[in-house]
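Right, subunit A next:
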Amino acid sequence: MEITDDTLEDTQILTINFGPSHPATHGTLHLIAKLDGERIAEAEPIIGYLHRGKEKMGEHLKYNQYLTMTDRMNYLSPALNNIGWCLAVEKLMGVDPPPRAKWVETIACELARIMDHMVCNGINAFDIGAGTVFFYMFQQREVITAIFERMTGARLTITWPRVGGLPYDVPPDFKDQVRAFLNGFYPALADCDNLLKNNRIFMDRTIGVSPITADRAISHGFTGPCLRATGFEYDLRKREPYLCYDQVDFDVAVGTNGDVYDRFFVRMEECRQSVRIIEQCLAKLPDEGPFAVDDYRVVLPPKEKVYTEMEAMIFHFKLVIDGLKPPAGEIYRGIEAANGELGFFIVSDGSGKPYRVKVRSPCFYIYSAYPELIRGLMISDTVAVLGSLNVIAGELDR
Partner candidate 1 sequence: MKKHLVAPHGLPETPYRPTAETEKRISTHLANYPTKMAATLPVLHELQEEIGYLTPDAIAYAARVTETSVTHMYSVATFYTMFRLKPVGKFDLQICTNTSCGLTGAGDLVRHCEKTYGVKPGQTTADGRLTLHETECIGSCGSGPCVQINKDYYEWMTPEKLDDVLNGLFQGRAVGRPLPTVHIEPTPDRVVYKDIEKNLVSIDRYIEHGGYETLKRALAMKPEDIVNEVDASGLRGLGGANFPTGKKWKFLPKNYTGPIYFCINADESEPGTFKDREILRRLPHRLIEGAVIAGHAFRATDAYVYMRGEFYEPYRVFQQALDEAYARGFLGKNIAGSGFSLDLKLHRGAGAYICGEETALLESLEGKRGEPRVKPPFPAVQGLFGCPTIINNVETISQVPAIVANGAQWFRARGTEKFPGTRVFCVSGHVNKPGLYELPNGTPLRELIFDWCGGIPAGRALKAVIPGGSSMPVLTADLAMKVNLDNDSMFSVGGSFTGSGGVIVMDDQTCMVGFLARLIKFYEHESCGQCTPCREGSAWARKILYRIDAGGGRPEDIDTLKAIAKGIDGNTICALGEATAWPLASFVRHFESEFAEHIERRGCPLKAEPAGVV
Partner candidate 2 sequence: MTENKTITFFVDGKPVTAPAGAMVIRAALDAGAVIPYFCYHPALKPAGLCRMCLVEIEGFPKLQASCTTPVTEGMKVHTDTARVEQARKDVLEFYLLNHPLDCPICDKAGECQLQNYTFAYARQNSRYREGEKRRYNYEDLGPKLFRDMDRCVHCLRCVRFCEEIVGDDNLSVFKRGNETDISIFGSAVVNEYALNIAELCPVGALVSKDFLYKARVWHLKKTETVCASCATGCNIYMESKDQVVQRITPRVNPEVNDHWICDFGRLNFKHINSSQRIHESTRLEDGVPQVLEMDDAVRRLAGILAGAPADRLGLLITPEATNEEIFEFRRLAEQVLKCPHHAYGLVPPEEGKLDFLRSRDKFPNSAGARRLGGLSGLGFDGLRILEMAEKGELEVLLMIYPHSVSKHPGGEAFLGRLAAALAQVQTSVVIDYLQSKVSGAATMIIPGLTHAEKNGTMDNSKGITQKLRRAIFPSPDQLSEQEMLIRVSTALVEKRAGVTLSASDPR
C-alpha cells in the first residue's frame, strides 16, 4: 500500500518505539516508527545508545592502548577493527611489519570476516524463523573463537595484534587448528545453503524486500556486502590491497538487487572466498621468522632482554610510559572490514597520544539508509532488513 504525505496526516498513525531494548534490534538500536497499521509510514532511527566517546578517548590513550577501544567497536570481528587501526598507525609511522606477521594478520582478518558473517546471517535467519541455521552458524563461530582464544588469550576482546606486528608468536599448532576449522566449515555452509537457498518461506521473506540500487546505495555511502549486493563490485582488498591480499587469488561476491536475499547470500559467498584465501595463506605462511618489526621504538623488546640489557629496559620503559610516537601529521586508512570500509583518520602531534581520532564506521552510513529501506514495509520485514544490514551498535555509535 502506498504511503503518501496524506497518510501521515491520518490520525490512525501509531507512533511506537522499536527498541532500544528489544530482542530483535540487535544491539541498542532505537527506531521511532510511525505505523499505518502494519506498515511503516515513516521511521526515525535514534542512534547513540552505545556511544562511549571512543573518538574522544583516542585523545587520551596511547596508540597501542587504543586497541582496547577498537576491540569493542565491531565486537563481532574485533581482529578486523584492530588490524585496521594498526595498519593506519603503521602507515603514519612508516613502519612495515615482517611477512610472517602480515600473513597471520591476513588469516585473522578472514577468520574475523567469517565470524562476523556467521553472526549476521545466523541472527538474520533466526529473526526470520530459521533457528537451525542460527545454531549451525554459531557452532562454526565457536570454532573460530577457539582459534582466537588459543592465539590471543581471549575470545571476544582480543586486543591483538599491535602496531608493528604481533605481540607474540602464534602457537605451534596454529596451522593445524585453522585447517581443522576449514575442513568442517564447508559442509556446515553447504548445510545452511541447502536449508535456505531454495527455501520457499525464506525466499518469500527476503527476495524483493528492501531492494536498493547501486547508485542509491553509493549516494548513501554504502560499502561492503550491502553495496556489493546491489551489483557494484567494490572491495578494498582488490582496489587498494593491503596485508597479503595481493598475493592470493579470490573473487568478489556480487549480487543483483541489493535486497535481503542478495545481502544474505553475498555474505555466504564471501565466507567461501575467505576460506579460499585462508587456504592460500596457510600454504604461504612462513614457518619461522620475526613476527614484529625490529624497532624498539615501536615494538616492546623481548622480556629476557628487558631484564638483562640497559637499552632494552629503557626502551621498554619509555614505550610503556610515553607510548610510541608517530611523527606529527595525519593519515586516513581504510580496510575492508566485514561490514564495509572501516577507516581510521588519525592526526598525530608527535606525542604518544593521538591529537584526534575519527573512525569511519561502515554501518553508520548503511544505517542512515534504513528509514528509506523500510518505508512501506511491514514490521516483520523491518526485522529482516535490519538483520541483513548488519548494524552493530558498537561500531555504529562508537
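Methods note: a contact is a pair of C-beta atoms (placed from the backbone, for glycine too) under 8 Å apart; a residue touches a chain by one contact, two chains touch by 3 or more; residues count from 1.
Selection criteria: all candidates are chains of the complex that A comes from, given by their letters.
Here the structure is a predicted model, which is why all the values come from computation and not from measurement.
Although all of 1 or 2 belong to the complex, subunit A touches just one of them, candidate 2.
Residues 295-297, 301, 305, 307-315, 317-318, 321-322 of subunit A touch candidate 2 in their complex.
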